[in-house]
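Quick notes on the structure that follows.
A single protein chain has been removed from this complex, and every other one stays in its place.
Letters A, B and C mark the chains in the order given here, with residues in each chain numbered from 1 onward.
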Amino acid sequence: MAMIQKKLREKTKELLAKKEVDLVIGFSDWTLPLRTTPIFIRTPEGAEHLVWNSFCENNLAAYLHKFSRLKVGVVVKGCDARSVVALNLEKRFPNHPPLLIGVVCQRLVDRKKVKKAVKGEILQAVEQGDLLLVKGENFEVSLKRDDFLYPSCQSCTHRTPHQAHILIGDPVEEVSLVETHPEVGEFERKSPEERWDFFEKETSRCLRCYACREACPMCYCGECFVDSSRPKWIEKSLSPSDLAFYHIVRAYHQTGRCSGCGACERACPMDIRLTYLTQKLNQEVKDLYGFETGIQPEAAPPLSTFDPEDQQGFIK
Amino acid sequence: MEKDWQPKILAFLCNWCSYAGADLAGTSRVQYSPNIRVIRVPCSGRINPLFILKALQSGVDGVLVSGCHPGDCHYLSGNYAGRRKSATLKRFLEFLGIEQGRVQFSWVSAAEGGKFSQVVDEVTRDIKRLGPLKKFKKSS
Amino acid sequence: MKNPYLPIPMILKKAQIETSDRLLRTLELGFKNKEDEESFRFIPGQFCELSILGKGEAPLGIASSPTEKGFLKFTVNKAGVVTTALHHIEEGSEIGIRGPLGNGYPINLFEGKNLLVIGGGFAFTTLRSLVAYFLHPEHRAKVKEITVIYGARMPGLLLYKDELLEWERRNDLKLVTTVDWEDKDWKGKVGLVPNVLEEIAPSSENTSAVICGPPIMIKFTFPKLMALRFPNERIFTSLERRMKCGIGKCGRCNIGHLYVCKDGPVFSYAQLSKLPKDY
Partner (left out) sequence: MKLKLDKKNFEDFLKSLMEEYDLYAPVQPVEGVSVFKKIEQPSEVNLTQLVPQKPAKDIFFPQSEVMFCYEMAGKQSRMNSMEEIKRERILFGARPCDIEAISIIEKIFVGEEYTDVYFLEKRRKTTIIGLGCNHPLSTCFCSSAGGDPFLRAGSDLFFIDLGETYFVELLTEKGAALRKNRFFKEVDPNDLTLVKELEGKAFEKVGYSIPVEGIEKRLDLMTESSFWDRVHEKCIGCAVCTYLCPTCHCFDMVDEALNNKGQRVRNWDSCLFPIYSLETSGHNPRPTGRERTRQRLMHKFNYFPKNFGRVACVGCGRCILYCPVQFDIREALLYASAKRAKGLKRKFR
């Protein structure tokens, strides 16, 4: 990882020095342990602030809409790169397609899981090989990194951002999991009643802060359906029905567009399980239309196209 | 469940085929369940999943979407595009725990008055069996 | 304790489409309860939140003058959900109002001075209230000369046309109307408000100016006022912002530390020049 970070800084420095890009969006250390923060670098010297570790949890593709007028280089993981490909298919980059600085991802550490594993406030967390050293005021433990991965990372099948213009790190052999999305399988084994209850219980905590929407690179609509007043699709208060409505539609709007990065779930301050919803939709489009988001750069998004031979057994 | 309960079913019918099919059923005096309320839409491809969700939230017990048979679309491919939305939405709603059968789809041409009545009867029977929709419905 | 969020009931007595584009409708509301009528005291430039149950509220300037008793007048531009509903509502229906809200025009500061009123398009509502107030026999002596410059894109888009005719006939008021595009019957001026202002060049001496209109008009009129040597302290405008509560609680309409709903909507340019350009 230290090697990756070093190369990342060198590359960024070079890109900015040669003025190949105006801006590089990457990750930097900041004030909290187990976290990084997005950083916007405009000068070669700024590259020194870049970091790479298992806490680089944001999907930086979400920022590309904000900087559409600039030539942007963006640090991407396997999943983030897929988001960029999907955005490109939706013609989001009419001026300058972003330059992808791909990093082979070692998969990310779930800070919420780590916090639950210790008692007391974590003040420092460092990675050493496969271990995660976590320190607080009165404790110091070392944890096995792989036991604390995000659910979306556990089921990751595309760690290497092959689509990137610059690839940092050695491509890894992708695992093909027996069950691609264990969370989805686990949920499907429940009865319809249990499933709805679980969904409603999770969404009942929702504050409608829309962090899940804003953290997602694919949620870029000028006016989100929740904000529309004519027609008014949905009320703005916290009734269980409206909360469910929001979460059904937010997830469903990702059909064939979600890279499974998990940024929505990580952004949620109320720890609402969200990725199993979009992962299910990913599974559906793969099963029905053989489509995986952001893998083939030319394949049309599944809901914007059709095949006369599509399955239709469900239609009377 | 109330004894005299009758389901409310919202039917989105495409203007060119299914709506004409419903018309034909009427003029041919074919009987079908009176539980459906029809909204005519230009094409089954026009159905925004939000329509279906909004309907379920607002108090209907089931939704039927019906359009032209594949290859017959007035707009050439609207029903093909609609079919993908339908397939993914249907699976997704069932995944969430909305009972199978609450949201149904059919192809009914302008000549199929008989099929229309049959579809409506089947959908009504399915939804009667499921009972009133409780999940997701907005209580007021 | 009085709940400031509860609307008081009014009855729509009369409604009339004002303009040729049919986008402006004037509503005349009567009080349903006598005690509400008695306690409702306002000055020109204040506004109310009009409320249609089931749709919501919209802030609208009061177009009638306090000297016109027994009713309140509002002119509604059909734009959003509530204003559209206000266009469709039938005479005899109930409409809620909350108000009067905001500070209104500084009537006392105008006393003993000349008054220059500059309006554009449908922003003429509270200006109409102001002019009607000072034209009332009881108040006419309080100000000296009154000059009104009122412009619209087309003659059909001028508000309160009957009243404008009446004003024209008066000799205690100088009215200049102007349009961007005249029609064959048009007798007023043709040209943009800032140019007309330059042309008639009213003296700034002992004069207060009140200006309301679309942002683009204000932007070009303001330099002309400066050229005529109107001091910032004597130029007033009424601002619009998205509002909800109207009483300075819900946030949203502030410009710097001032709330447009509570500390405004009327501000002098001297005040505005000290605030962030957040409008």
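Everything that follows uses one rule, which is that a contact is a pair of C-beta atoms (placed from the backbone, for glycine too) under 8 Å apart; a residue touches a chain by one contact, two chains touch by 3 or more.
As the structure is a computational prediction, the values presented were derived from the model and not from experiment.
Chemist: In the full complex, which of A:Ala125, A:Val184, A:Ala215 or A:Cys261 touches the chain missing from this view?
Modeler: From the options A:Ala125, A:Val184, A:Ala215 or A:Cys261, the contact with the absent chain belongs to A:Ala215.
Chemist: Of C:Lys13, C:Lys113 or C:Lys244, which residue touches the hidden chain?
Modeler: Among C:Lys13, C:Lys113 or C:Lys244, only C:Lys244 touches the chain that is not shown.
Chemist: Could I get the residues of subunit C that touch the absent chain, sorted low to high?
Modeler: Those residues of subunit C that touch the unshown chain are 1-7, 9, 53-57, 79-80, 83, 90, 92-94, 96, 215, 240-242, 244-245, 247-252, 254-257, 262, 276, 278-279.
Chemist: Would you write out the residues of subunit A that touch the absent chain, in ascending order?
Modeler: 28, 30-32, 35-40, 46, 49, 58, 62-63, 66, 112, 115-116, 120-121, 123, 137, 204-205, 207-211, 213-215, 223, 227, 235-238, 263, 266-267, 269-271
The definition used in the following text is that only the chains that are shown with their structure count from here on.
Chemist: Taking the touch definition from the header, please name the shape of the chain graph: line, ring, star, complete or other.
Modeler: Looks like a simple chain-to-chain line, open at both ends.
Chemist: Which chain lies the greatest distance away from subunit B when centres are computed from Cα atoms alone?
Modeler: Between subunit B and the rest, the longest centre separation is with C.
Chemist: Just by CA atoms, which chain is the most central one?
Modeler: A
Chemist: So which has more C-beta pairs touching, A-B or A-C?
Modeler: A-B
Chemist: Using Cα averages as centroids, what's the distance between subunit A and subunit C in whole Å?
Modeler: Inter-chain centre distance comes to 51 Å.
Chemist: Measuring centre to centre with CA averages, how many angstrom lie between subunit A and subunit B?
Modeler: Taking the average C-alpha coordinate of subunit A and of subunit B, the gap between them is 36 Å.
Chemist: Indicate the residues of subunit A shared as contacts by at least two other chains.
Modeler: Counting only residues that touch two or more other chains, subunit A contributes none.
Chemist: Can you list the subunit C residues in contact with two or more other chains?
Modeler: Counting only residues that touch two or more other chains, subunit C contributes none.
Chemist: Over in the complex, which subunit A residues touch subunit B? Could you list them?
Modeler: Touch residues, subunit A against subunit B: 187-188, 192-200, 225, 233, 239, 241-242, 244-245, 248-249, 251-252, 255-256, 277, 280-281, 284-285, 288-289, 302-308, 310-312, 314-316.
Chemist: For a test of understanding, state which residues of subunit C touch subunit A in their complex under the given definition.
Modeler: 80-81
Chemist: Taking the touch rule as given, give the residues of subunit A at its contact with subunit C in the complex, in rising order.
Modeler: 229-230, 232
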